[in-house]
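Only one protein chain is missing; all other protein chains are in place.
Our next item is chain A:
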Amino acid sequence: MTEKDKAWLSKKYPQFEVKAEKISGEIEFTATYNEHTERFLQIEENTIDAVGGVRLYGRFKIRIEVRNDISHSKLPALFVDEIENVPDRHFNQTDSSGCTCNPLEEDEFLQPEFQFQRYFRELVIPFLYGQLFFTEKRHWPWFEYAHGGVGSLEAFSKNPTLEKAKECLQIISQEFLLWKKVKPLLLQRSNIKGHTPCPCPKHDHIRRCHPHTLKGLIKLKEFILLERILVP
């Protein structure tokens, strides 16, 4: 966090305690999400709400800490107190941190350096809004990736670059059960077909079950062949 970030935080949320590797405190906010336009807006003083949608008010005790675990994420870990730590609410079941964003999509918050304010505005607040929405409706307000490597392949399909292909490969190869099913598909000579069983536990045709995962697999296979990426 830069000095500018600290000044921003203390002005906006004066009740937060800021330490070297940890921020903690209570946050109060109102935000809205419109499912038709898929826009999210935090409502503050003087905000003209052009989004409409479902407006929710919430108050949470949160902690944001530098990660020192072996997670794929390079962003700080967000912890939310007094929220039921269930997978459908997108909490990592190992360390209870919030799964705010796919690791393959973190670049915009990390380059050229970590952008704390954007991270807070565009990942932390929407994630907390998601918790409020989930409490009311029992589902996440907007699109959510499938858990684990299947979701990483979905995210990769949106931005298939060589660098992301390597990163994606590294992530999915660490997931034993998934990798057992995916590796033969990536190495087979023939194309990956839509009726291939999905690598998720449902095993339905992948075209129907997780079409974006299929797209990600096809792209990944192309990169492996064209760029001769080593498959672990």
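Note that contacts are C-beta pairs under 8 Å (C-beta built on N, C-alpha and C of every residue); 3 or more make two chains touch, one makes a residue touch a chain; residues count from 1.
Everything that follows uses one rule, which is that contacts and distances are computed from a predicted model.
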item	value
Hidden chain of the complex, named as in its UniProt record, picked from "Polymerase nucleotidyl transferase domain-containing protein", "Beta sliding clamp", "NADH dehydrogenase subunit L" or "Protocatechuate 3,4-dioxygenase subunit alpha"	"Polymerase nucleotidyl transferase domain-containing protein"
Omitted-chain contact residue, chosen from A:E21, A:D81 or A:E108	A:E108
Contacting the left-out chain in the complete assembly, out of A:F29, A:F60, A:F91 or A:F120	A:F91
Residue ranges of chain A at the interface with the undisplayed chain	32-42, 47-54, 71-73, 87, 90-94, 98-103, 105, 108, 122-123, 126-127, 129-130, 137, 139-140, 142-145, 147-149, 151-152, 155, 158-159, 171, 175, 191-196, 204, 206-211, 214-215, 218-219
